[in-house]
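Heads up, one of the protein chains got dropped from this complex, but the rest are sitting where they should.
Chain naming follows the written order as A and B, and within any one chain the residues start at number 1.
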Amino acid sequence: MTENILHTEKLTMQFGGVMAVYNLTIDVYKGEIVALIGPNGAGKTTAFNCITGVYEPTNGSVSFCGKTIVSNHPQGRMKKLYAGDRDITRSKVISPTPDKITKLGIARTFQNIRLFKSLTVFENVLVAKHMRAKQNIFSATFRLNWPEEKRAREECLELLEEQGLLQYKDELASSLPYGLQRRLEISRALATKPKLLLLDEPAAGMNPQETQELAEFIVRIKDKYDLTILLIEHHMDLVMKISDRIYVMDFGKLIAHGTPAEVQQNQRVIDAYLGVADDA
Amino acid sequence: MLFIDVFLSEAGRSVKNFIDTNLPYILAGISVGGQYALIAIGYTMVYGILRLINFAHGDIFMFAGFAMVYLAAWAPLYVAIPLVLIITVLLGFIVERVAYKPLRSAPRMSVMISAIGVSYLLQNLAWYLTSGLARQYPVIPWISNSVDIGSATTKIVTLITPVLTFVLVVALVMLIKHTKIGMAMRALAKDFETSQLMGIRINTVISITFIIGSFLAAIGSLLYFTNYTSVTPISGAMPGLKAFVAAVFGGIGSIPGAVIGAFIIGICENIIKGLGWTTFSDAFTFALLIIILIARPTGLFGEKSTDKV
Partner (left out) sequence: MADKKVHSFIVKNRVTIIMVVLLFAALFILEKILPPSSMFFVVLKKGAIYALVAVSMNLLNGFTGLFSLGQAGFMLIGAYTYAIFTIPPEARDTVYQYFDGGIIKFALPVPVAMILAGLAAAFFAFLIGLPVLRLKSDYLAIATLGFAEIIRAIFQWDKLGPITNGSNLLRKFPGFTSVLFPFAVSGICITLIVLLINSSYGRAFKAIRDDEIAAEAMGINLAKHKQLAFTISSFFAGVGGALLAMYQTTVQASAFTSAMTYEILLIVVIGGIGSVTGSILSSFLFIACSEWWLRFLDNETYIGSFRVPLLSSGFRKVVFSIIIMVVVLFYRQGIMGTKELSADAITRFFRKLRGKTKEEAAK
């Protein structure tokens, strides 16, 4: 039985009157590439934010490798606003900040590329190593931890070389072309040595050829770094090509789930948005 | 029954005692609260639209005070007062055009630094023009006259201030609710970029915001300096800061909130002085600021907004 890397249970996110995500229950198993698709505003990025601790979900829980890492149930004012009493998960409240979730082994990229604009390409990747290093501010300032720092630097250089970014290493991150910026963002996430990688619209703004290269890139890094990948995407050719399974969301709810072939036939999905054959 | 009667009459008497001993302070509080309110409205309107803390606003208030000192020595009051209003409004308009408009697309910190720079410039300018000596504010007849209320003696300005503040605030709220310009201001405050796309002439709206704010500050200065008759280059710093705290307390962007916050601050500040803790009357305002920022950052009447990640 393959290990269950990620499991969300009745994950719900409500902003005042807006139900962004409702009772989302998904599973991702080790070594898979799972896609989360749906029309704009379906709640996909919100789901990512709940999983990674950016938002505290209104209800539900998230488990990583069997352990519950995020968990909440409606409290205070939300109790009144909450629709559907029977779905409340009465459990302990676990609400970590995103950095803790990253330390557990979940890394993510963002819909709008969030690189550190004033840092160089090399420094962007190096920052990701900061959390792992056994150091305190004094040992870092006085360079007492130089062997570790050196090792971190070497690992980053290797990473950049593999991704074909080594020649840009001393350039400002903001000066890279768009496609390379995306690759840098993914490389930065890889530097945190994650088990699970969450990619939010990695192919956004790419032409078909770039999308093809990205597809190969994702499969390559999955194999090389022994990753499990959950991705949000609108480019259907990328999704259908590399995903093992697909979850489809619409208006915050899960409307379909299965292999790419199954989902393509699903009438509800077609009604929701697959009617448009071209890329979004 | 009797017990409750006795309790209530005792409570009533101690409240009456409290009011009697502190009446001058409470009255002073209402008066200065109204003056702070007039300044606070300027802060809250500008912040609501531009997300800018106009550090220079308090100094514009101070300049209005000095303008009055010099103009009143040169012309009769019925000429000086309108001139002061016009000059202050002009100053606010110029500050916005010169120091804030060029930085509208710059990061927020740059504009705030510019505001601090303008404040620094205005204070130094005032110091230079007056050689640092405090000036006496001219006596405006009638509102400076004394009147007795209960056991306290105070100036008529103390009574006029809340009334005038109320009238002006009502007029302003009606302007915002029922005119096109007011709607434009509300639109800009809600969503700056989209409002631009909708064809709202932001330069005009922003200038009008500053004009209204400066106008109210000028009126506030007329009332304030009739009470505290000495004007120095730093006369605007503290009232400005306190008015800003009032705006934050009431909910930045909300005009009624700013007014209520200003009255609360004015009254509490003076009661603290009445209790003998004068050194802390200023610190109280800041303690209040910190408490509200921590407990309820959006203020009493503010709205929460979530950022999309």
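Simple rule for what comes next: a contact is a pair of C-beta atoms (placed from the backbone, for glycine too) under 8 Å apart; a residue touches a chain by one contact, two chains touch by 3 or more.
Just so you know, these numbers come straight off a predicted model, no measurement behind them.
Undergrad: Among B:S9, B:N124 or B:T179, which residue is in touch with the absent chain?
TA: Here the residue in touch with the unshown chain is B:N124.
Undergrad: Quick one: say which of B:Y137, B:Y224, B:F244 or B:F263 touches the chain that got left out.
TA: Candidates B:Y137, B:Y224, B:F244 or B:F263; residue touching the omitted chain: B:F244.
Undergrad: To test your reading of the contact rule: which positions on chain B touch the chain that is missing from view?
TA: Touching the missing chain: residues 51, 53, 98-99, 102-103, 106, 108-110, 112-114, 116-121, 123-125, 127-129, 131-132, 237, 241, 244-245, 248, 279-280, 282-283, 286-287, 289-290, 293-294, 297, 309.
Undergrad: Applying the definition given at the start, please give the residues of chain A touching the unseen chain.
TA: So the residues of chain A touching the unseen chain are 52, 54, 97-100, 102-103, 107-108, 110, 114-119, 123, 126-133, 135, 137, 140-143, 149, 152, 188-189, 192.
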